[in-house]
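For this depiction, one protein chain was excluded, whereas all remaining protein chains were kept in their positions.
For subunit A:
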């Protein structure tokens, strides 16, 4: 038996807040702008990062490069939650700095990585957001996959205290599989190659 979690769509709210916080350097898009097909040239896996805060997507030839860019370098720095952010003067200063620099890629918290093949193989999509999941029984972040990533996901890795929920329709619609609480090299037949939207709780 599958039960539905409590969830509400908070992305619109958080994106708006982020835009204000970061000085609206880049207008946040409701959905990532695809930068070409996910598969790399000559059959090499392609590794993309998507920043939920800005909707910006970047693709790389190596996963390491993708993660390094997702985290703004080897170090990633972010408060544990938006609440902490409000108390953290250094984060506030950095937020200002980011706005001034216009570097929308730096400072994201990795929330999940999704792979085309089982065993964390093939193309990958790493999603970053503004903070850790709060573990309060709510879907903190959600994302509708762009067409190029629909019906492909076979293995997943939750990051940032998040649990991952997979849905076969946009807007967290249809069946649901999860929560995936840890690295899962094979999500199983139920949702394999069916995911169209993702919830992070």
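We take it that contacts are C-beta pairs under 8 Å (C-beta built on N, C-alpha and C of every residue); 3 or more make two chains touch, one makes a residue touch a chain; residues count from 1.
As a working rule, contacts and distances are computed from a predicted model.
Selecting from "Amino acid/amide ABC transporter membrane protein 1, HAAT family", "Circadian clock protein KaiB", "Secreted protein" or "Hemerythrin domain-containing protein", the unshown chain of this assembly corresponds to "Secreted protein" (UniProt protein name).
Interface note: of A:142, A:157 or A:197, the residue touching the hidden chain in the full complex is A:157. From the set A:67, A:172 or A:198, the residue in touch with the chain omitted from the display is A:67, counting the whole complex. For subunit A, the residues touching the absent chain in the complete assembly are 8, 10, 13-14, 17-18, 20-21, 45, 63-64, 67, 71, 74-80, 82-86, 89-90, 92-93, 95-96, 109-110, 113, 119-121, 124, 132, 138, 157, 159-161, 182-183, 185.
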